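All protein chains but one are shown in place.
Note that the chains are named A, B, C and D in the order they appear, and that numbering of residues resets to 1 at the start of each chain.
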Amino acid sequence: MIEIPFINLAVIYPEIAIFTASVIVLLVDLFMKGEKQGTLSTITMLGFAAAAIIASRQWFHFETGFSDALIADNFALVFKLLFCAAGVLTLFLSVHYLNREKIFRGEYFFLILSSTVGMMILASANELITAFLGLEVMSVPLYLLAGYDKKKLLSNEAALKYFLMGAFASGILIYGIAFVYGNLGTTNFDEIYRALQGKTLYGEPLLLLGLGLILIGFSFKTAFVPFHSWVPDVYVGTPTPATAFFSIAPKAAGFAILFRLLFKAFAPMMPDITGILWVLAVLTMFAGNLIAIAQRNIKRMLAYSSIAHAGYILIALTTGTADGAKAAILYLLAYTAMNVGAFGIVILLGREGEKDLSIAGYSGLSRRHPIAAAAMALFMFSLAGIPPTAGFIGKFYIFRGAVSAGFIWLAILGVVNSLISVYYYLRVIVIMYMKPEAESDRVITYPLSLMVAIILAAWGTVQIGIFPNSWLNLVRDSVSGFF
Amino acid sequence: MYMAIFILFAIMSIAGAIMVITLKSPVSSAIALIFVLCCIAGLFALMGALFMAALQVIVYAGAIMVLFLFIIMLLNLKDEILGEDEKKVTRVFGSILGIAFLLEIGFFVRRALTVGSESLMYPVPEQFASIEVISTGLFTKFLFAFEITSVLLLVAIIGAIMLSKGEGKTEY
Amino acid sequence: MPDRFAGRLTALEMFGNYAYTGIWLLIGVGFVLVTFWFASLIRPQRPNPTKLENYECGEMPLSASYLQFNVKYYIFALIFVIFDVEVVFLFPWAVVYNSLGLFALIEMLVFLLILIFGLAYAWKKGALQWV
Amino acid sequence: MATLEHYLILSAILFCIGVFGLLSRRNAVGILMSIELMFNSANINFVAFSKFINPDILTGQIFSVFVIAIAAAEAAVGLAIVVLLYRNFDIVNIDKINFMKW
Partner (left out) sequence: MDLIDIGITVGKVVIIFGALMGMVAYMTLFERRVIAFIQGRIGPNRVGFQGLLQPIADAVKLLFKEDVTPAGANKFLFAIAPMLSFIPTLLTIAVIPVAESSTIFGREVDWIISDINIGILFVLAVTAMEVYGIIIGGWASNSKYPLLGALRASAQMISYEVSLGLALVGLLMVTGTFSMTEIVAQQSSFLQWNIFKQPLGFLLFIIGAFAEVNRIPFDLPEAEAELVGGYNTEFSSMKFAMYFMGEYAAMISISAIMVTLYFGGWQGPILPSPIWFLLKVGAFLFTFVWVRGTLPRFRYDQLMRFGWLVLLPLALFNIFITGVIMVL
């Protein structure tokens, strides 16, 4: 008789909730006749809500299960909550958009939900193979979401590009995992940590190779420069709500696993790879910001800006301290709010067939649509990191963390980058407020769901910016038990 | 003898792999890939990993490659014109990567010579080939990974059907 | 006497029965090749253009032979790949089923249930209908 | 006797060939096949490590089972995307798609 392992399903309650919702969505879509968009989005919403409630009730429980393959500490839970928030916001963004583009299909919700399952696994994975499987469960729906708008060439191309890059990254990643396994004989993060005691990275060539390949693999997925070349085209080709989702949730998931990997499993090796991360951070920030300046298409600009923001979070990763991790989580929360808001406005101002995406087309928007312009201005300010917005608070804590950990140059370069980014974010505002109105037959309707998303995002942006204390408490709790 | 068989399989798989990436006709290249996969299965068998060898042939060579061949025939892929200038950048990049990896190989070779070839050769326990050991691990320690695989497969099946299905009820 | 063969036959000793499989394979390949070779010695070889044409019920082939075929084939191959993976997970499971018992049954039920949703999806979307 | 190094070198060579193929092939199916080569080299590594490093628990082999399952899922999805592009726009070669656009 083989001993039955201790399972502890509690670790994956949120995942189960989301996955159940996805299956129900699938079945309802298959067997229900007539108008089903309302039902499907309600189910999806309930799934996210249930997962979020479960996750918040597990706060400070520190469950582990499945032979330590998964761990539900606060760090994982805060990311799970973030994914739920991102999912719900994406849902609000999607409803109107899908109708406008006439591409509604039940699979959309299924894909969002199952991708979230993957992200949650990634956030709570405590073992490399589980993490890899989580990454795949996350990525495969994302490839499909990129190609969701089947009739559009850009969307198709985006799917192919995203897929090829993603599969390439997976190949590199699994090859790296093989070397780590080969060198240490285990893939469990705790055991890796124990096995690494007394070893140096440069004394173990196989380990160095493995860790390097793993980093490259994740760099592809989280789009660090120079592994970012897929980002702009994929972001532009993907349906806009999915783009908003892409720019937030998978990135957050990637950072979650990177934090766990580098701060926990490979903590003894952290000093050795700080230099690499430093270079990655600087490259990512500069490339993202400098190329974003030249963009004329708002989605493309936001794509590069998302690369740059990943660079800021990389600063937090480079510090290797608890402060860094806290700042990163705070920044991700802030970024979720402001980026969803920005994409919401882009959807609001867009028209069927993804037209009206040029930044120049926003000229004089303030006169005809003052509310939309004001909201956009808020999100742009926040993305640029101007107080009193969420973006400012996020950046502030990241740079402070970098300085206190002794990475003064990194902080300075980060500030320089913030200044560069101000240029292109403010340009949008300038065009909206200062330029004469363009000849446009733009008619804007204010669909309820989209407005809910934008208002929530604006609320988040302002809330984190003005009353950061409760959020700071949240992130402080979320890293407890992690360090 | 073991070494001879290893070298035979290794050379065949490398030659096959080179054919995979250089042959112009996609069908030939897919068949070369099938050949490579079978050689790798042979290597697995040589290592005593019989279950893996069988799995490699059943799933990889016998199922995934059928899918590839079907697609190649379905799309009627023409012979590829290799060696044009359009991908020069990637070619250079590829060569650099290739050289980097060759250096890595050189490193291994050196290490192989210095460490001594017998040092890593443990006697293989009786149960190495045993499927029970794999199953036990698969269904106890890696239970979660196993279950999540089904989610991945579900997503793949649904997504692939969604993408490749035509819009109408019957259109395929 | 054994000494002369000692070096040569280590493979059989080392890999035991697996080596026989290889030998059997070689015999099969050899048989086929010899047959082909023998046939090529004795058979006539007089090709002409008409003879080399594709068979199309006696008509001249009208169009290129590589016709586009149905995406259906792809969908069947796709479902096959997914379920083949499922089958190979079932094999190790079946072997330890006796020692894991109910636990294994539940595990596999969850696994299969999840995949059956995929099958239901394919069926409901008409991917399994050949029309 | 073939040792661990031999297998690692073999897998590294296959991985190299895969990476090179990925960058030099022009049609998406060819690229996908190169990616399969990469997955396979990882598999060789896993099995070799499980034999030579810890032969009594076989985790490496279990990993390669998962890798094969993942490869199957990826191939299915990737080929579906290829079919999609081909059906709608008659594209199979990736240089019709501007990959390096900034």
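Details
We take it that a residue touches a chain if its C-beta (ideal position, glycine included) is under 8 Å from a C-beta of that chain, and two chains touch if they have at least 3 such contacts.
Note that this is a predicted model, so its numbers are computed, not measured.
Listed by label, the shown chains that the missing chain touches in the whole complex are B, C. Of the candidate positions B:C39, B:I131 or B:L153, contact with the hidden chain is made by B:I131. Residue in contact with the omitted chain (choice from B:A17, B:I40, B:A61 or B:I148): B:A61. Even with one chain removed from view, chain B keeps its contact list with that chain: residues 25, 27-28, 31, 34, 38, 41, 50-51, 53-55, 57-58, 61-63, 66, 69-70, 73, 129, 131. Although one chain is not drawn, its touching partners on chain C can still be listed: residues 1-2, 5, 9, 12-13, 17-21, 23-25, 27-29, 31-32, 35-36, 38-40, 42-47, 49, 51-57, 61, 65-67, 69, 73, 76-77, 79-80, 83-84, 87-88, 90-91, 93-95, 97-98, 101-102, 104-105, 108-109, 112, 116, 119, 122-123, 128-131.
Basically, only the chains that are shown with their structure count from here on.
Among the remaining chains, A is positioned farthest from chain D, on the basis of C-alpha centroids. Measuring from the average of all protein CA coordinates, the nearest chain centre is that of D.
Chain C has its Cα centroid 16 Å from the Cα centroid of chain B.
Look at where the CA atoms of chain B average out and do the same for chain D: the two points lie 6 Å apart. Across the assembly, chain D contributes residues 8, 15, 18, 22, 32, 48, 53, 59, 65-66, 68-70, 72-77, 79-84, 87, 99-100 that each touch 2 or more other chains. In chain C, the residues that reach two or more other chains under the touch definition are 71, 74, 78, 81-82, 84-85, 88-89, 96, 100, 114, 117, 121, 125. Judged by the touch criterion defined above, the protein chains are all mutually in contact, each touching every other.
Only residues 129, 132-133, 136, 140, 143-144, 147, 150-151, 153, 156-157, 159-161, 163-164, 167-168, 170-172, 174-175, 177-179, 181-182, 185-187, 229, 232-233, 291 of chain A touch chain D when the two sit together in their complex.
By the touch criterion given at the top, residues 10-11, 14, 18, 66, 68-75, 77-82, 84-89, 91-93, 95-96, 100, 104, 107, 110-112, 114-115, 117-119, 121-122, 125-127, 131 of chain C touch chain B in their complex. Note for the complex: chain D touches chain C at residues 65, 68-69, 72-73, 75-76, 79-80, 83, 87.
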